[in-house]
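Certain chains of the assembly are absent from this excerpt, and the rest are unmoved.
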Amino acid sequence: MIKVKIIGAGGYGGCGLLELLLRHPQAQVTGVIDIADVGKPIGTLLPHLKDYYTLPICAPDDPSNFTDVDVVFCATPDGVGMTLAQKFLDKGIKFIDFSGDFRFNNPADYAGYASRIGRDGSHASRHLLDSAVYGLAELHRQELKTTSLVGNPGCFATSCILGMAPALKHRLIDSPTIICDCKTGVSGAGKKPSPGFHYPARYDSMNAYKLTGHQHVFEIKRELSIVGETDVNIVFTPQVVPMCRGILSTLYATVKQGITAETVMDAYSNFYQDEPFIRLFSSNDTVMTSSIRGTNFCYLTIKVDESCSSLLVVSHIDNLMKGQAGSAIQAMNVMFDVPETQGLNLPAQYP
Amino acid sequence: MIKVKIIGAGGYGGCGLLELLLRHPQAQVTGVIDIADVGKPIGTLLPHLKDYYTLPICAPDDPSNFTDVDVVFCATPDGVGMTLAQKFLDKGIKFIDFSGDFRFNNPADYAGYASRIGRDGSHASRHLLDSAVYGLAELHRQELKTTSLVGNPGCFATSCILGMAPALKHRLIDSPTIICDCKTGVSGAGKKPSPGFHYPARYDSMNAYKLTGHQHVFEIKRELSIVGETDVNIVFTPQVVPMCRGILSTLYATVKQGITAETVMDAYSNFYQDEPFIRLFSSNDTVMTSSIRGTNFCYLTIKVDESCSSLLVVSHIDNLMKGQAGSAIQAMNVMFDVPETQGLNLPAQYP
């Protein structure tokens, strides 16, 4: 049984983990850690879980945090994980961070990312960056098997990387620029209320934001450049629509002349042939985010217009699942060598 | 292993059963039956389930429907179950019907119900009414253990009956009239599109309906009269609000003079002390339908105003779970003597 503790348990990330681990036959939650409401049961923060978890919230500096635990999920804002990781790693405890703190091996990439979220580019655990693994199992399964430190991918980034990786791997792309037009539900912005996500302001309104530069572009660029062994350029437009869960990323690229729809579909089928959470669709299929809502699936619709060598991929994920907690559990499963779909093998609840 | 077949698998009722039975360790779906799309896999109708079920849809008259099956759920509109039940019962197959066909033991009650939904009051299997059990486990657990024929309760009715049964059982009520002010999400109206549930017509609009008389009033009246051993009168106002899942029923009654808040809370605690799916709250607690969304729970908030002898109960359920498929699985568990929470013991997914 994998013993799990969660830092930042009261947010959407922690909530997702707590829900998923209830279904996991080989893992159990042994502690929840937060800065607020110390001593209270986690059900105080998350009323729907009070019949399921009676664990009291521990303070971050509680010495018991380091005992009875195999892996810690750090579901906290940027800048927290980097100050905590070493302490857990020192005791042989694996560490999976939900922020951007460990998504980059390169201080320069981290600094670029950091500048987009208003943080200075210095990193409190720069020495750990080398050993951190980007926690996207589809691309880093082998490295996950041996690492103790994981940076859980960004939600938008996951949808874009999974959507374009096969095309880059198979050298189908002609132009270096990939357009990522991404729409997300509001839960992607977290649990904290703000004017733009107040129900009356949002229920019938959508908008693009961070047009001057979103932080996720760095990890998309990095991952796709690695898989394609070439420098890619990302034009990334984040948008919010009035729904709770779901990302729909529409990706545009130019394929090399002569590349047919069949070639592309073959490349994607080949790349994802054994993947338990990826499903491929053609432009004739009807695909909606509701089909993957609450699940760890990524549904990819692929269309090639041979007349103008254009490739269109529509990538569908649940931002809180494949885009966050589900992906983290999948990475944990790989790290502990248990079946990769453990705890994740349930369909959406519909409608 | 309980072998289950589902008639009317493509609607919300059948969909809920298919989802829940995936989690059930002691039951499995061996067949799906529908009038449309015969021969196609059920995933054609319910795309989010196509990775989980490959069963082809069988026609209602397919002889194989009667083999390899212990219980049939008939998730169809009113009038269908009454024509099918006997055939399955004859072969020793238990039958759980989702419509009003088997909710009444008395032809007169059925006729009243039928008149409210535009059906004539004759019943195609009148001889079976006597042996049918109203499938609300909290009130009919003993009878469920031995019956083969169940009428699954209406969603509004479940919320009202569970909310008022303890007060009647413990003889707390003074006046015969109970007001049931009920609000439901749109999924309660089923999967079929209609002008009032078209997204643009509904997204920011609520309304009361069937003010001239809703059919659920008959089962509420009957069940509460039985439990209270007195004739109760129900004023019932159904209302639709722009959400998908959830019923919030606000129930008003007058308690006998001198009845205190403590007496009432004791009565409810006593009545529901061993119930796995009922939770009680006081008027100081914050309770939202999101806490029970997607679950089989019923949350009851109880308030007594001693100054005017008024009792207020707010009853929260998910109309598709405790109000439909969840309740049916709970009844099945009782009927087959497996633990009552099997397949139902998961919390809401939040947010």
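The first chain written gets the first letter, and so on, giving A and B; residue counts start at 1 in each chain.
As a working rule, a contact is a pair of C-beta atoms (placed from the backbone, for glycine too) under 8 Å apart; a residue touches a chain by one contact, two chains touch by 3 or more.
Just so we're clear, the structure is a prediction, and the values are computed from it rather than from any experiment.
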Copies of the one sequence in the complete structure-file complex, 2 being shown, number 4
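Convention: only the chains that are shown with their structure count from here on.
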Per the centroid of Cα atoms for each chain, what is the distance between chain A and chain B, given in Å? 38
Contact residues on chain B for chain A in the complex? 12, 15, 19, 22-23, 46-49, 51-52, 187, 191, 203-204, 244-245, 279, 286-288, 290-295, 346-351
